[in-house]
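Each remark here refers to the structure printed beneath this line.
Here the complex is missing one protein chain, while the rest keep their positions.
Note that the chains take the letters A, B and C in the order they are written out, and that residue 1 is the start of every chain.
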Amino acid sequence: MTLDADWAERWIRRTADAVADRRDELTELDREIGDGDHGENLVRGFRAVVAKLDARRAEVDGSGAGGPEAPPRLVGDVLKLTATTLMSTVGGASGPLYGTAFLRAAKVTGHETIDTRGIVAMLESALDGITARGKAEPGEKTMVDAWTPAVEAAERAAGEGDEADALRAAAAAADAGSTATIPLVATKGRASYLGERSAGHEDPGARSTALLLAAAVDALGEEPA
Amino acid sequence: MTLDADWAERWIRRTADAVADRRDELTELDREIGDGDHGENLVRGFRAVVAKLDARRAEVDGSGAGGPEAPPRLVGDVLKLTATTLMSTVGGASGPLYGTAFLRAAKVTGHETIDTRGIVAMLESALDGITARGKAEPGEKTMVDAWTPAVEAAERAAGEGDEADALRAAAAAADAGSTATIPLVATKGRASYLGERSAGHEDPGARSTALLLAAAVDALGEEPA
Amino acid sequence: MKKLLNDPENAVADSLAGFALAHADLVQVHHDPTYVTRVGGATTGKVGLVSGGGSGHEPLHTGFVGDGMLDAAVPGAVFTSPTPDGILPALHAADGGAGVLAIVKNYTGDVLNFDLAVELAEADGARVATVVVNDDVAVENSTYTAGRRGVAGTLCVEKIAGAAAMQGGDLDDVTRIAQHVVDNVRTMGVAVTACTVPHVGGPSFDLPDDQLEIGIGIHGEPGRRRVKAVPADEVTQMLLDPVADDLELSPGERVLLFVNGMGGTPASELYVVYGRARRLLEQRGVTVARSLVGSYVTSLEMQGASVTVLRLDDELEALWDAPVHTAALRW
Partner (left out) sequence: MKKLLNDPENAVADSLAGFALAHADLVQVHHDPTYVTRVGGATTGKVGLVSGGGSGHEPLHTGFVGDGMLDAAVPGAVFTSPTPDGILPALHAADGGAGVLAIVKNYTGDVLNFDLAVELAEADGARVATVVVNDDVAVENSTYTAGRRGVAGTLCVEKIAGAAAMQGGDLDDVTRIAQHVVDNVRTMGVAVTACTVPHVGGPSFDLPDDQLEIGIGIHGEPGRRRVKAVPADEVTQMLLDPVADDLELSPGERVLLFVNGMGGTPASELYVVYGRARRLLEQRGVTVARSLVGSYVTSLEMQGASVTVLRLDDELEALWDAPVHTAALRW
């Protein structure tokens, strides 16, 4: 298992598939306590990222690059492209938040491969970016409630396992964290306008975070094409 | 049976009751091939006429008039009051049409009582007023399709019977005439905008005409209060 | 039925009361009988303009009372022509000594009630001319119908005749101009949803969720035909083509394109229709020289739109551009 730029690219492509597959579910969650666009926002954003990845790949293939003399491909490059593309295509609250998350993550992943500690650093940086921009704390019923347990779980797993274990732990914790937003009353984001009425519904951004981290795990299972 | 001003007043009051009772039915007919206001228009109009009749009655009672020295009450006076009130309160197509009908009818009923020939003249004048104003011919799916057979039936009945027979014949013919509008394609009034789609529905103005003439018959059965 | 109304019987009166308060600088609302006049009353020596019809088409006609448009408007009950007792004082109030033009939409009820009122006004010595607006191409103009209906094109007649009167035209001039607009304006409309008349309480027709009514009037009546819901570009073509064909527009002609919302249509959709209608006109070689997009001649909360085209000439263009200051139209 190598967590290199190919893995990162597979991660992002699988995320694009996942949000497209689950778009209606995300939309419905956001319809219940927000404005019903979260699915659409992410589908639009990740579709744009995939288009850029395709274009870059076509360029590389066309130029005959990618051979032995090609410059090294860095994980952080994929994440940075993802960041800037999400920022300029998603809109809404989640655009700047995911955009900032990937931008910060890119900053600590400027390597050809990343190890277990790299994974932890990447997730920590992403969460820091989200809280720096959105000012939400755990328990406010936002994506922070999926990212926070994910980072903690990755840290714990990193003590005993490899990078795949860390990612798997993060994804499982994000999933549980998202489910755990159901009873919460939102105090950040659109859902906060509903006050008590926001309880009893899962936060859409927490759910999309769980999808994103699950895609990172799925991307482990495949070797580059 | 005396067809005097009291009868005329009972006729109008019973018409007011009838259109109020059947308001939803008239509304529904007009909704199907018009604009859904015929019931409301007639309820508003006849309610206003009744209010005027009540006011006039209160005035007469209050002034101590109506005794042996009171001026004679004419059938035409009741019909004229009805005409002007309908014109200024009904609106729509049916307001000027019924208004003109009662105005013309009033012109030939300026008597204390009217006989069989008086009934025929009254109905003929009403129909003339409607066609003078609305320019509709029989078969165009309008109230004319109730009034025309009513006049013809009254004329026939007048040859053999009394004023009650003439009225009953007119009412029955108006009822049948209204039902007979169902298959017609409208070429006058709002329903004409529907073209072929107007077929299969009864004309609301024809139905209200049938109610009006049925009320004239009902008014026979009661002596003045 | 849910509406922002109190007793449905008082819907028109309640709304007019609010309208009077909001636009006290422009209009005065009279009750029993109901009619609306320009603040300051008739302008001496100016031809007066009066229109009216059932309520439920707001801002038509009350929203067009003011400088450069109507001097008085007569609102009836919802979708019901006003009665002569309301029209008559409006005709008198608009009379500044130069005569009055009554602008009547072609509906049996409107025509009959205005006829009665005009007869009465003339009996009082007033000079009244009438133009009947019948711009709706959905209805065949033949002996098989009550004639074409007056719909959104009425706004064009009121605006342009209003400008002509403002500029000092006499009754014949203003009537001629108004008739000239009537002769050159055509409209066709579509309903996406029905509307609910307050005192009726239910929708004016039942329109399945995958169907549109093409060729509607403005009284919530069903249209000429029902079609499967199709994209806006196709719907627009179903509206624009009959309008342009009926006007027999030739390449090189200049027109006003007016896309009107039926009351419940978002502005964003009206602009989609406008964009397509404009391209279709341009494909015919016709120049769209003036435009209006908005909900001006409505059917309560109905969703839908109508497309109006007015053939322009220099005179009409200048009169359209002339200043207007009313509650709903101002430039």
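Operating definition for what follows: a residue touches a chain if its C-beta (ideal position, glycine included) is under 8 Å from a C-beta of that chain, and two chains touch if they have at least 3 such contacts.
These numbers were taken from a predicted model, which means no experiment stands behind them.
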| item | value |
| --- | --- |
| Partner chains on view for the chain not depicted | A, C |
| Of A:Val19, A:Val50, A:Ala93 or A:Ala146, the one touching the omitted chain in the full complex | A:Ala93 |
| Residues from subunit C at the interface with the omitted partner, ascending | 1-7, 11-12, 14-19, 21-23, 55-56, 58-59, 63, 190, 192-193, 209-210, 212, 229, 231-233, 235, 263-276, 278, 288, 291, 293, 295, 298, 300-301, 303-305, 328, 330-331 |
| For subunit A, residues in touch with the removed chain | 27, 31, 34-37, 40-41, 44, 87-97, 99, 133-134, 187-190, 192-195, 197 |
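We take it that only the chains that are shown with their structure count from here on.
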| item | value |
| --- | --- |
| Whole-Å gap separating subunit A and subunit C, where each centre is the average of the chain's CA atoms | 55 |
| Interchain centroid distance [CA atoms averaged], subunit A/subunit B, Å | 77 |
